[in-house]
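Complex shown without one protein chain; remaining protein chains in place.
We just call them A and B in the order they show up, numbering each chain from 1.
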Amino acid sequence: MHQFLRYVRLWTALARFSLVRELAFRTNFLVKIVVEMLWLAILIAFYETIFAKTSMVAGWDRYQYLFFLGFYFALGGLLETLFLENCNNFADLVRTGDLDFYLLKPMDEQFLVSCRTIDWSCAPNVLMGAGVMLAALVFGGWEFDVGRLLLFLITLVCGTGLAYGFLLLLTAASVWFMRNQSLFEMWWLFSTLMRYPREIFSGTWAYPAGLFFSFVIPIMLVTNVPAQVMMRAIEPKLVAYAAAATGVVLWASRRFFKFALERYRSASS
Amino acid sequence: MKPTLSVSDAALALPAPASPFKKYWKILRISLVERLVYRADFIVSTIFRFLPLVTSFLLWQAVFDGSQQQSLSGFDRRRMIAYLLMVQISRMFSSMPGLAGGIARDIRDGNLKKYLLQPIDMIAYLVSYRAAHKMAYIVTSALPYGLLFFLCRDVFDGWPDLLTLLAYAVSLALAFLIGFFFEATIGMIGFWFLEVTSFLYIINTVNFFVSGHMFPLDLLPPFWSHMLQLLPFQYLAYFPAMVFLEMKTGQELVIGLVMELFWAVLFIVLARVLFKFGLRRYSAYGG
Partner (left out) sequence: MPIIEAEGLSKTYRVYQKKEGLLGALRGLFRREYKEVRAVDNVSFRIEPGEIVGFLGPNGAGKTTTLKMLSGLIFPTSGSARVLGHVPSERADTFRRRFALVMGQKNQLWWDLPAADSFQLHREIYSLPTDSFTRTLGELTEMFGVESLTRQPVRELSLGERMKMELIASLLHQPQLLLLDEPTIGLDVVAQVTIQKCLHDYNESRGVTILLTSHYMRDVEALCSRVLVITHGKMVYDGPLAGITEQFGRAKLVKLQFEGSDSPEDLGQYGEVTSRLGPVVDLKVDRAKVADVLALILDRYTVVDMSVQDPPLDQVIARVFEEGRAQHEADSQRV
């Protein structure tokens, strides 16, 4: 318990210092928020354009889809706030050898690497996404159901953990791969798989691909399961699978990260 | 000195195996892994690069399915995919990553001195640099994109006629010029305002939508569609693609090309004028 509190206290200090530092560059901070708002506006404009032409996309009606969109935006914002910048820096740490300083501290390296700074300028995305989700619930006439809500929150945590695990796998892999692209780019591309309801993956070759990315490399479950739990019929087996997958991916990503550290240490001079 | 991290380097950290046979087997295995890692890097990044495009194909299929219509705003299923593919080509010519930012940075860091001292025209230098860079990029992308186009060849109704191809080539060349000189103009603002990158950030985000990169502008309500087509951004993605697909023909095509030329000339002039005045201001303040 004492150990856990220690990490919480350190994280709080890191969060506080990150905020102080970001607020010192106020214009940058504000511009970033404006850009993210524009981006959400564009996503919503796209959504409206689509639903002007059809009432269903892969079986999702307009409010279910809107909820999905808001959730994707909010979750993306959460990951960007907490982890993305730190993961992007990892390749630089390896290249410059500054990773050594993390290895010397009497604290878990994965924690230090993942949580070093908090990108507060992305935090409003979580609120904006939540706003969109709320709008979808209200306009969609969602019936309040405590059970659903709780299950949603649980699957939200699972989804975040699952996404973090994949992010960590990509980050650790950046030690060998990705000499030419940044992690930002790789993550942006990889996360396109969870940008839409997985039901759009239908057709002779798309369907197996959809299954692959739902059950073998279950990135799609990150957004699909919570959105589905909230807005559509709940599939208990899918929820259980998502929870199990989260555990597996978090464990595997930690192992792979430690492996990357060992290889770094072997090649250091 | 830091040797590049490789799988084989790691092997030396472990104790050497006993027999020579084992040693060679180990070396072979490790070398093989290293080759595969390098190739895997290339393959993975190529696959990843196409993910957004492929998922957008699937999304539109779902939209068509749901709408239960054969065509949306003049686009049927095949043509929609064809459009999304052609827009990739347009962007290959018109996107200028890092141009405005680079110019602004040179201004801020005082690197412009070399242009003041040496008989180099900065703009001409940057244009030729970009053109060369683009050519190299197009050549290296030819294989994966060629493969993708080949796989999707059914969405195309064969090649358009020679005149259309000519108009297409012209529209692509002008798209390069508009893309370049628009970003250059933004970069030149760096002579007067330090923080150009934020402005750029905003523009590029909006551009994704208004250039027709996300979807054909025709799908928007007529008012918005017409408004956006008055802007120069449509030439960066939408217009060339439409020319190739023979969806802009006759008078529309001619007017479009003339307007494209107008925008190109406008931004060339604007960039040059701003550069001249900016340079004057720059040297007046001692850089």
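By definition in this document, contacts are C-beta pairs under 8 Å (C-beta built on N, C-alpha and C of every residue); 3 or more make two chains touch, one makes a residue touch a chain.
Quick caveat: nothing in here was measured; it's all calculated off a predicted structure.
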Hidden-chain contact residue, picked from the options A:F101, A:F139, A:F184 or A:Y207: A:F101
Touch residues of subunit A, complete complex, unshown partner: 6, 9-10, 13-14, 17, 20-21, 24, 97-98, 100-101, 103-107, 265-266, 268-269
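Here is the rule we use: only the chains that are shown with their structure count from here on.
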Whole-Å gap between the CA centroids of subunit A and subunit B: 26
Subunit B contact footprint on subunit A (complex, rising order): 27-28, 31-32, 34-35, 38-39, 42, 45-46, 49-50, 52-58, 94, 97, 175-181, 186, 189-190, 192-193, 195-196, 199-203, 206, 262-264, 266-269
Footprint of subunit A on subunit B - complex, ascending: 1-7, 9-10, 12-13, 37, 40-41, 44-45, 48-49, 51-52, 55, 58-59, 61-69, 72-73, 195, 198, 201-202, 205-206, 208-209, 214-215, 219-221
